[in-house]
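For this depiction, one protein chain was excluded, whereas all remaining protein chains were kept in their positions.
Moving on, here comes chain A:
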Amino acid sequence: MASTVWRVGVACFHRATDVTGRISRPTSRLRFSTSSFALAERLFTKKHEWILMDKEEGTVGITDYAQKALGDIVFAQLPDPGNEVTKGVECGALESVKAASEIYSPVTGTVIEKNVAAEEKPQLINKSCYKDGWLYKVHLSDPSELDALMKEKGYDDFVKALQDEDH
């Protein structure tokens, strides 16, 4: 209907939950296929999430473009530690006054930690989306998934193209 034209992504949610609560840590050292990894470079998805690797763990957040598009974030629902998340599948939601937007996990793995501060004070995600407003940390089950993500330059070009379409 007319009224919902400008609303973004109030979607059906399919949650990939696993509530065993156990966080398994691999015994062997993971082999990373991306050489840029050692430099701890942020990688980006087309859904505007980023991931920053530190050894086997990745910290996930949303990009500046995403936080601006959402506007004031008033509610954050983040995946709990122990939850299994799947690449490209919704694992939580960020809500502004106008809409609920899904968080799509950039990688498959097990959640190690969520940013409780961001859940308690969701504005933190607007204020500091690359640092204090991170969303969750994940232990990757298949690090080769990182190969498909964009580097900063690629993502910037992608956003520029999107903005060009918008105007």
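Here, a contact is a pair of C-beta atoms (placed from the backbone, for glycine too) under 8 Å apart; a residue touches a chain by one contact, two chains touch by 3 or more; residues count from 1.
In this section, contacts and distances are computed from a predicted model.
Per UniProt, the protein behind the absent chain is "Aminomethyltransferase"; the candidates were "Rad60/SUMO-like domain-containing protein", "S-formylglutathione hydrolase", "Aminomethyltransferase" or "GTPase-activating protein GYP7".
Per the touch definition above, the residue from A:T45, A:T63 or A:S96 contacting the chain not shown is A:S96. Take chain A: the residues that touch the chain left off the picture are 1-7, 10, 13, 15, 71-72, 74-75, 77, 93, 95-100, 165-167.
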